[in-house]
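For this view, one protein chain was removed and the others were kept in their places.
Lettered A and B in written order, each chain numbered from 1.
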Amino acid sequence: MISNILSKYDFGKISIATLASHSSLQIFHGAKAEGFSTIAIVVRDRLWFYEHFRHLIDYFIVLDRWSDLCREDIINKLISLNAVIVPHGSYVEYVGLDCAENIPIPIFGLRKLFRVEANQWAKMSLLQKAEIPTPRIYTINDYIDKPVIVKMPGAKGGKGYFIARNRDEVINGLRKRVEEGLIKSFEEAMIQEYLVGVTAYYHYFYSPILNRLEILGADIRYETNVDGLRRAPQDVLVEIGAEPTFVVVGNIPLVLRESLLPKVLEFGMKFVEETKKSLPPGVIGPFCLESIIDDNMNIKVFEFSGRIVAGTNLYVNGSPYSYLYWNEPMSTGRRIAREIRLALERNAIEKVLT
Amino acid sequence: MISNILSKYDFGKISIATLASHSSLQIFHGAKAEGFSTIAIVVRDRLWFYEHFRHLIDYFIVLDRWSDLCREDIINKLISLNAVIVPHGSYVEYVGLDCAENIPIPIFGLRKLFRVEANQWAKMSLLQKAEIPTPRIYTINDYIDKPVIVKMPGAKGGKGYFIARNRDEVINGLRKRVEEGLIKSFEEAMIQEYLVGVTAYYHYFYSPILNRLEILGADIRYETNVDGLRRAPQDVLVEIGAEPTFVVVGNIPLVLRESLLPKVLEFGMKFVEETKKSLPPGVIGPFCLESIIDDNMNIKVFEFSGRIVAGTNLYVNGSPYSYLYWNEPMSTGRRIAREIRLALERNAIEKVLT
Partner (left out) sequence: MISNILSKYDFGKISIATLASHSSLQIFHGAKAEGFSTIAIVVRDRLWFYEHFRHLIDYFIVLDRWSDLCREDIINKLISLNAVIVPHGSYVEYVGLDCAENIPIPIFGLRKLFRVEANQWAKMSLLQKAEIPTPRIYTINDYIDKPVIVKMPGAKGGKGYFIARNRDEVINGLRKRVEEGLIKSFEEAMIQEYLVGVTAYYHYFYSPILNRLEILGADIRYETNVDGLRRAPQDVLVEIGAEPTFVVVGNIPLVLRESLLPKVLEFGMKFVEETKKSLPPGVIGPFCLESIIDDNMNIKVFEFSGRIVAGTNLYVNGSPYSYLYWNEPMSTGRRIAREIRLALERNAIEKVLT
């Protein structure tokens, strides 16, 4: 399907399109640095904001709602602009899985991965098949004898997540979330062993063109209210009756102990290999492994993202890691555009689009 | 008054002056990058330190005490050097409100704002008039039924701030601070609703020349002892009898979830508009909104700074945001100098000086 569309494209006039949210400013900025035109697909009420960055945006496609992306006139517009869609962490969440994976526009990345990512169990299973260490997963019927973290479906930035000490607390928490309409049934939530350690998020870029995996950065998420609660005295917390919540509102830069990097790269390579095997041609471009490091420096990966993550927004001008590979400011957004440019130069664009 | 002085200035020889503290190294660095001469106004016992940065400083004006800034000989010296003062977060604190707002030297920024900033209630009132969401404010006579944070006057970096659970704790805490000489009467302290969420500080730059508002960065403050206490076990805290204190000693970089940026920019624009209305010509150059983000991603602004904040020191070589506007390393310090240069080029220097 995509090769059909590509056959009509003018490769000298490729433009890079993304939904105006998440990491889109970085993606536009990187695309311009590599000489591409850019398309902001934007919902009407955010248009004013993105117009402040019109020096980074050549075309605006204004939608009433995100799901309109798959309307025929929008598709035709995108094709007429020789558009390549760069999916980011909010792409599937915003347009829905059906539109996301069936849109007849070339996508930079592995389209097949969207369906895996949409299902928490399929995600964890992919990590397990890759032989990357993961936390234990419980079902609601298991005997739960130690703390767990319970996660809602979808990439809503941690909304509704909670910690429970036993099965009763899990059930109470889930009941509340059903009432709040966050989930419809208990089965939608994933119950994971609560790992003691620190969180760390690793940003990778797999280049099918250079046939190499790059570590482009790392970050820590800044989550409300949990990262605020730690600043309140215990008696105030009791007074407030505050329970920790885990809504991501930002990211903080991190570098890793260098002796951890071989393991971090190894896990990334395992991820690449497993996707090549079970979801050929395998992951393309940016992905992220999301982990806990314990005090024996064991890393367990509790989630992944198959696309560019928001933590890369820290590194619009390059990261401590990207400077090790590239002697120029290389964000993940720019790296995507660079990969497309390299692919075009080598007549291998079909290697990076699906 | 200022136009009188400006009429004597040699605009080809403008120099940028600031008090040697707070963010002065960034301001000097930025001024040099834009080709200006620089003047460090420094108290004698810090002179040795700033001499280590004499490659960034053309002139030293050495004072015995900060308040000497308004001495006639110092004023004359500044005028002879065609000086523009860049006020930073410690400016009013150091030289006193009278000198700060009456000094007969052109100031980059809105001089009228100093008096508002010197009064916590006037500050909050300005935010409210701008229709920016703020926390509830209590008076000492109110019935206080939930945790509050009590703030001392002046930009002393959080010194003396405390959390209280009820009116009795407020009164006890205030009594202690009167005894310590931090305040003279209870009324000097502001009692604000304790907001549950995470702190985030947004750095803005309003350009009267380009007629646009830029987001130049964001940060989290690093506060002693509160950010250390969270690393101590609960039983040790009890043993120590440690109460959280909130003295800012540094800053940590932050990027925000992109979907929060429209709200962040909107609040900044409201601030600009309100100052244009009630304090014409309105804010000029850098300012900062200081906020809590809760887990519904609501933002409440609990304070502002009408000048360059210390968090911008993170971005001497540009921030993830400033690179989106400027394809060169643009700190807030350099942005100030750039604005002055743009104003000079357009014969509009009176638009940025008051």
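The rule is simple: contacts are C-beta pairs under 8 Å (C-beta built on N, C-alpha and C of every residue); 3 or more make two chains touch, one makes a residue touch a chain.
Here the structure is a predicted model, which means the values were calculated and not measured.
Touching the chain that is not shown, out of A:Arg165, A:Lys184 or A:Lys277: A:Arg165 (per the contact rule at the top).
Note on the undisplayed chain: of the listed residues A:Arg71, A:Lys146 or A:Lys176, the one touching it is A:Lys146.
For chain A, the residues touching the absent chain in the complete assembly are 146-147, 163, 165, 194, 196-200, 212-213, 218, 220, 223, 226-227, 230, 234, 237, 243-244, 252-262, 265, 292-297, 317-318, 320-321, 323-325, 329. Although one chain is hidden here, its contacts on chain B can still be listed: residues 21-26, 29, 46, 48-49, 52-53, 55-56, 90, 157, 159, 222-225, 227-236, 239-240, 242, 245, 247-253, 310, 313-317, 329.
As a convention for this text, only the chains that are shown with their structure count from here on.
Measuring from the averaged C-alpha position of chain A to that of chain B gives a distance of 35 Å.
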